[in-house]
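This view holds just a subset of the chains, kept in their places.
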Amino acid sequence: MARSPEPEAPATPTDVAATDAPAGFRVHLASFDGPFDLLLSLISKRELDITEIALSAVTDEFLTYLRELDGPDELEEASEFLVVAVTLLDWKIASLLPQGELVDAEDVALLEARDLLFARLLQYRAFKQSSGWFASRLEAEAGRHARSVRLEDRFRERTPELRWTTSLDDFAALALLAFTPREIPTVGLDHLHAPLISIREQAAHVVSLLRRGDPVTFRQLIAGADQKGVIVARFLALLELYRHSAVGFEQLEPLGELTVRWTAENWSDENLVNLGADYGQ
Amino acid sequence: MASETRTDTATETAPQLDGTDVESAPAGIPQGVDVARALEAILMIADEPQSVVGLAAGVGRPVADVRAALAALVADYDGEAGGPRRGFELREVGGGWRLYVRNEYDKVVLDFVHTQSPAKLSQAALETLAVIAYKQPISRGAIASIRAVNVDSVVRTLLGRGLITEAFTDSETGAIHYATTELLLTQLGINSLDELPPISPLLDDGSKGFDDV
């Protein structure tokens, strides 16, 4: 498989600057041996299949590497690794999902999701690489010297007289204004998850079906659900009801049909009120 | 890119004085005085990059004349006008013109300057700065979704350094959008955002999906 010949080998032709410190984190895996950055670039060029990389092995190696580091470097590398690892993980999940023929919209959505993650990885890399350009330019320019000298007295003395119009109280008010901590307002992310599906509402639906007494299969419970979110919410609702000892499960074989039975002895609909609170609903 | 607008408007709003108006223009230099000489006098006392428009207003001459005179001064100081290659040079940086010690003499002048260079930016700050530079104006939420981490403190650092500024606040979401400043251009030694190196072409494909996020 793609063994890295030289750690210093340029990662991709799109490298803006040589940001890869030769002393950085290296990965040693069966299918790959080289710097972490190169691993990313190979994956992004699709020369290395993400499914062949054991993320847990990479993580273990990284933790070992971190133990030998000290101070701010460690924090920086650790947070960077987290960013990349999360992306890789997302991407890997998408890669592992079945890829049959593109028959239904759901499969297409999954493939799109995978491309989106792929794009995110590339985007992250692109900005990381360009930050190297910023660093080198900032450093180069910091060594330059612009003329910045005190205005000659003959000019300073003839600048227009300052017209001072601020009263003592106004001055204090200005100080108060300046010292007031500037809250950087936070942006709620709730709107990103619209439309919201309430676990509580879905639980009510599930309860109403189960309380009739007959066992119901999970397939029946989600019949008619037209959104993935609804299915997820009903599944979570079941888990919540199980926590309240309101339902029991029966599954004869792994991945087989899941049958749900109503087992609550004294259930009141008031129990529904707090249901799903852990999920922010 | 955003900077283009700046340059263009600058040219348009330039004072268009013709010779007869010089009397009424208090800032004008007398006829017969070389624009280049007046410009180098002004540049001698300026402590920030001076825009062509500001300089044109200062000497009371059309922008085109000032632009030509500046180009002549650059060549002059570079030793292309018969004189020596000076120990200083005229550079267009951060949207304006300013006198600098010529690169190869930076070491010589080191003992004579007392400016402390600001602390280096962290890798996180550099990456955030890169995101803002290429995607401005951009909200913190959008930066965070690209960087996949919380960027609040980094944004505060960049604001305090004057490298970015609040461009506008979205009236609907209340999200502040950030843009880079002229100071950043100056500190990068470039004159407009167009001079940023092209970012990976792959990004263009990838970024489409993120604008809506």
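Remarks
When the chains are written out, they are named A and B in that same order, and each has its own residue count from 1.
We adopt the following convention: a contact is a pair of C-beta atoms (placed from the backbone, for glycine too) under 8 Å apart; a residue touches a chain by one contact, two chains touch by 3 or more.
Since the model is a prediction, treat every value here as computed from it, not as a measurement.
Only one copy of each distinct protein chain is drawn here, although the full complex in this structure file has the stoichiometry A x1, B x2.
Heads up, the rule we're going with is that only the chains that are shown with their structure count from here on.
Centroid to centroid, with C-alpha atoms defining each point, subunit A and subunit B lie 35 Å apart. Note for the complex: subunit A touches subunit B at residues 14, 16, 72, 76, 79-80, 82-83, 86-87, 116, 118-120, 122-131, 133-135, 137-149, 151-152, 155, 184-185, 187, 189, 192. Against subunit A, in their complex, subunit B makes its touches with residues 43-47, 88, 98-101, 103, 106, 109, 113, 117-118, 120-124, 126-127, 129-131, 133-134, 139-141, 146-149, 152, 155-156, 173-176, 186-190, 196-197, 199-203, 205-207, 209-210, 213.
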